[in-house]
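Left out: one protein chain. Kept in place: all the others.
== subunit A ==
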Amino acid sequence: MARLFIFAVGLLLFASAWSSSLNVDGSSKRLLVLLDNLGLRESHSFYFKQLKDRGFDITFKTSDDSSLQIVKYGEYLYDHVIVFAPSTKEFGGRLDADILTQFVDAGGNVLVAGSNTVGDVIREFASECGIEFADDKSAVVDHLNYDLSDDGQHTLIVASPSNLLSSELIVGQAKKNNLPFLFRGTGMSSDPENPLLLDVLTASSTSYTANPDEKTLSEYPATVGKRTLLISVLQARNNARVGFVGSLDFFSNDFFLSAVQPNNGKKSDKSGNQDLAVALTDWLFKQRGVLRSRNIHHYLKSDKSTPRFYTVKNDIVFNVQFDEFVHGKWMPFNGTDVQLEFVRIDPFVRTALTNKGGQLEARFRVPDTYGIFKFVIDYNRVGYSHLYSATQVSVHPLLHTEYERFITSAYPYYISTFSMMAGAFLLSFLVLYHRDDLPKKKAE
């Protein structure tokens, strides 16, 4: 029993965090900020101050620093990395796109901002994550939704909150506040089939990405309409989160503070940039939307014991504890849409788990099919980390002693058996004791 449980937990850990050498939750807050220009510390100081207030332990480095290093003796020195160095062609020191990718694969979170010039190493890293930046010198242009302070190229665009992903976990209050966002930078595109990417903010349908210096569009724009991604995030399968923002200025003090005057709408005193930037960073760096499951138990309903295997048609109880990482500590999870599946290739049972203060429970009857089954919880919701747990149990057929002994419908057969036995006995009795008389009679 205990062994099974240990195994179940082991399997769960194995299944849910198969390469995580880094923190799963956001409790560790070592942050590296790479800048291509140390002046950004000043121009984006509001943003960094917000991070500092949230307890992040920030290290600033220029991206071409020759002592740059994120992994030392196989241990990662940071949990999160912000790359505000769009024009970096090659990182300095021991860092390159590959190592950054490995960092993500190990569970590290990264935020990347682009601008009109995107260096090779950034492109390479983005492409590893399924994101493509538009070509150099191109910018998102929107001739219908631009800020009036624009310099005439219509590259300072106003992104409407209606194009924002409606997930409070990721965007925080930004959607509710309904403030427009200022954006100046390049557009991104991704494969719409990619299930791991979330389009957080897209441009309006009238936008496109091209080189604004060219008077006429010589070739088809890199991205067009709503497929122009302004902010996109990746939640990798190991729940590492990577954010891509097309505009470095998006995080700048200017944009945080400035009022927005769209060419065609009403002016708002404040842009939504700050809300969104901070909420997004919180989400990216695992301060929100992180789930974990623990204490998986399954047992017979009748005597609350966990047998080595179940038998068909057993009534069983399955329960599991779900926690959510909220404000720096683990709290019981309150979602009621978690489902449990009892799977043997196909799910034989699919039932909702009732939630009692984070303690999820399901009661069901094992199907009348033997085999090797798995209790599968596959909780995949936008904004939450993907939670997958599979616990293997085997379901055996009835033992030879467990079948019904006396079946009502078989009574005719029982009767016929015993009547036959009696008849045979009587007949042999008759034959044995009456045979002598017959020949005599005949002889007579």
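Please note the rule applied: a residue touches a chain if its C-beta (ideal position, glycine included) is under 8 Å from a C-beta of that chain, and two chains touch if they have at least 3 such contacts; residues count from 1.
To be clear about the criterion, contacts and distances are computed from a predicted model.
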Inset, instruction - Name the absent chain as its UniProt record does, using one of the following: "Proteasome subunit beta", "dolichyl-diphosphooligosaccharide--protein glycotransferase", "CDK15 kinase" or "RNA-splicing ligase RtcB homolog". - result: "dolichyl-diphosphooligosaccharide--protein glycotransferase"
Legend entry - Absent-chain contact - pick from A:Asp36, A:Asp147 or A:Glu341: A:Asp36
Legend entry - Chain not shown: contacting residue from A:Ile70, A:Val112, A:Ala240 or A:Leu360: A:Ala240
Legend entry - Selected from A:Tyr76, A:Phe318 or A:Phe373 as touching the chain missing from the view: A:Phe373
Legend entry - Where the unshown chain meets subunit A, residue by residue: 18-19, 36-40, 42-43, 62-68, 85, 87-94, 96-98, 101, 104-105, 115-117, 119-121, 123-124, 126-132, 136-137, 190-191, 194-197, 234, 236-238, 240, 249, 309, 344-345, 370-374, 392, 394, 396-397, 399-400
